[in-house]
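Note that one protein chain is taken out, while the other chains of the complex remain in position.
Chain nomenclature is as follows: A and B, assigned in order of appearance, with residue numbering initiated at 1 for each chain independently.
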Amino acid sequence: MSRRGRLLLFALGGATLAAVLVIAERGLPSFGDYHGVYGRVVQATEPVLRRATDLVTALNFDLRAFDTVGEEFILFASVAGVALILRRMRDEDDRALASTPQEHRFTGASDALQLLTLALVPTFIALGVYVIIHGALTPGGGFQGGIVLAAGPLAMLLAGRYLALKRLAPVWALESVDAAGAMAYVLIGLGGLVFASSALQNFLPLGTPGQLLSAGTMPLSSIAVGIEVTGAFLLTWTEFLDQALIVERRH
Amino acid sequence: MSFYPYAVAAWLFVVGLWGIVASENLVRTVLCLTVVQSATYVLLLAVGYRHGGAAPIVADIPVHSRLVDPTVQVLVLTDVVIEATVSALLLALVVQGHKRFGSVDPQQLRALHD
Partner (left out) sequence: MSSLGALPVLVAMLGAGVLVASSAFIPRAGADALATSVTAGVLVLCALLLHRASQSPFAYWLGGWRPRGGVTIGISLSIDPMGAGVAMFAALLVLAALVYSIHYFEAVEGLFHGLMLVFLAAMAGFSLTGDLFDLIVFFELMSTVAYALTAYHIEERAPIQGAINFAITNSIAGYAMFVAVALLYARTGALNLAQIGAALDHHHADPLVIVAFALLAVGFLTKAAVVPLHFWLADAHAVAPAPVCVLFSGVMVELGVYAVARLYWEVFAGALAGHVAAVRAILVALGVATALLGALMCVLQRHVKRLLAFSTISHVGVMVCGIGLLTPGALAGVATYAAGHGLAKAALFMLTGVLLHRFATVDEYDLHGRGRGLRVTGVLFAFGGVLLAAVPPLTMFAGKSLIEDGAGRIGYGWLSVVCVLVSMATGGAVLRVAGRVFMGWGPSEGPDPAQARAAEERVDETRGQRDRTPWPMLVVPAVLLALGAAAGLVPGLVPRIASAAARFTDHPAYAAWVLHAARPSWPAAVAVDPSGSAVLAGVLSVVGAVAVAALGLFGRSLPQALPRAARERSRTALRAVRHLHSGHIGDYIAWWTAGAAAVGATCLLALR
C-alpha cells in the first residue's frame, strides 16, 4: 500500500479504536475509587499466613508464583533468543584484541570518570544484593534487585574496561548463571510439591515478620530470580555491545 | 480527574500504533511499541489506585491501613519484564537486519512480499 493509503486506513481504524476504548473505560469505577475484593483479601490473609510485609512480593513469589515462573522463562527464552539472533555469522570475526585489558580503552573516558565509575561498581552490587535479599520485607525483590546488580559490572563499560568485563563474565558463564537461576526457581516450586501438598507452595518455616529469614521460601525465590535476571541482562547487554565494539565483517 | 488516566491510556495505545504505522525507522517502530505497552501500565495502575492509599508494604504501617491494590502492581511488573524481553529481541533483529538489508527503513525491507 502507498504511504498515504496506509495512513488513511489507520486514521479510520485508530479513531474508531480510540472511541471503542473510551466507551469501554466509561464503565470503570472512577479513578481512586477501586474497591475490588482481591487486594483486600490478600491484605487480610497474607500477613497472617505467610508473614511477608511486602504484599507485592508475596503475590509475586507465593500467591501468583506460577505467573512468575512463566515470566522468568519469558526472560530466559528472550535471552536465548538474543544469543541465537546475535550469534556470529559465517563472514564475521571477533576483532583482534590487545593482550592486557587495561590497555584497551573503548570509550575514551577521562580518568575522573573512570575512577568514579569504578567506585560505583561495588555500590551497585551491594545495593542489588540488598534489594534482592529484602524482597519479602521492603519494596523490591528479585527482578528489581537483579537489574541493579547487573548494572554493577555494566558500569565497567563506562570506565572503559569492557574487555575486563568480558573476561570477568564470559558468555558461557552468564548463560549458566541465567539457566541456574531459572532452574533454581523451578526446583523451589517442585520442592513445594515434595515437601508440602502442592507445587509452588511455601514450605519453609515462616519466622517472624520483618526478620531477614522469614516468609518461608520467598527470600530463596527472590534470590533465584535475582541470579537469573542478573545473568540474563548481563548476557543481553554483552551480546549487543559485542556487536557494536567487537564483531566485524571479514574482508 | 476521575477519567483522565483512562483517557491517557487510550490515547497512548492509539498514538503508539500510529507511530508504528507511520515510522520510517525500525528502531523508532520498536520504541513506539513500548509506548503502546505503556498504555497498559497506565490503565492497570490507574484501575488499582485508591485515594489516600499507601503503598502495599506493611512493614512500618498497621496491617489494616488503606492500601492501593497490590495485584495490579504485580501484573504491571510482569508486563514490564515482557516489554524488556520483547524489545531486546526486536532490537537484536534490527541490528542483524541492518547488516543484511543495509537499512532500518521498513520500506527497504523487501525480502518478503507476494
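In this text, a contact is a pair of C-beta atoms (placed from the backbone, for glycine too) under 8 Å apart; a residue touches a chain by one contact, two chains touch by 3 or more.
The shown structure was predicted, so the numbers you read here are calculated from the model rather than taken from an experiment.
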Touching partners, among the displayed chains, of the absent chain: A, B
Sites on subunit B contacted by the missing partner chain, in the whole complex: 9, 13-14, 17, 20-23, 26, 29, 33, 36-37, 39-40, 43-44, 47, 71-72, 75, 78-79, 82, 85-86, 89-90, 93-94, 96-97, 100-101, 106-107, 109-114
Interface with the unshown chain - residue positions in subunit A: 1, 3, 6-7, 9-10, 12-17, 19-21, 23-29, 34, 36-39, 41-42, 45, 62-67, 69-71, 73-74, 76-78, 80-85, 87, 89-90, 172, 175-176, 178-180, 182-183, 186-187, 189-190, 192-193, 196-202
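One rule holds for everything that comes next: only the chains that are shown with their structure count from here on.
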Separation of mean Cα positions, subunit B and subunit A [Å, integer]: 16
Subunit A residues touching subunit B - in the complex, by the definition given at the top: 6-7, 10, 14-15, 17-18, 21-22, 25-26, 28, 30-36, 38-39, 42-44, 47, 53-56, 59-60, 64, 67-68, 71, 74-75, 77-79, 81-82, 85-86, 89, 137-139, 143, 210, 236, 239-240, 243, 249
For the subunit B and subunit A complex, residues of the former touching the latter: 1-7, 9-11, 13-14, 17-18, 21-22, 43, 46-51, 55-59, 63-64, 67-71, 73-74, 77-78, 81-82, 84-86, 88-89, 91-93, 95-96, 99
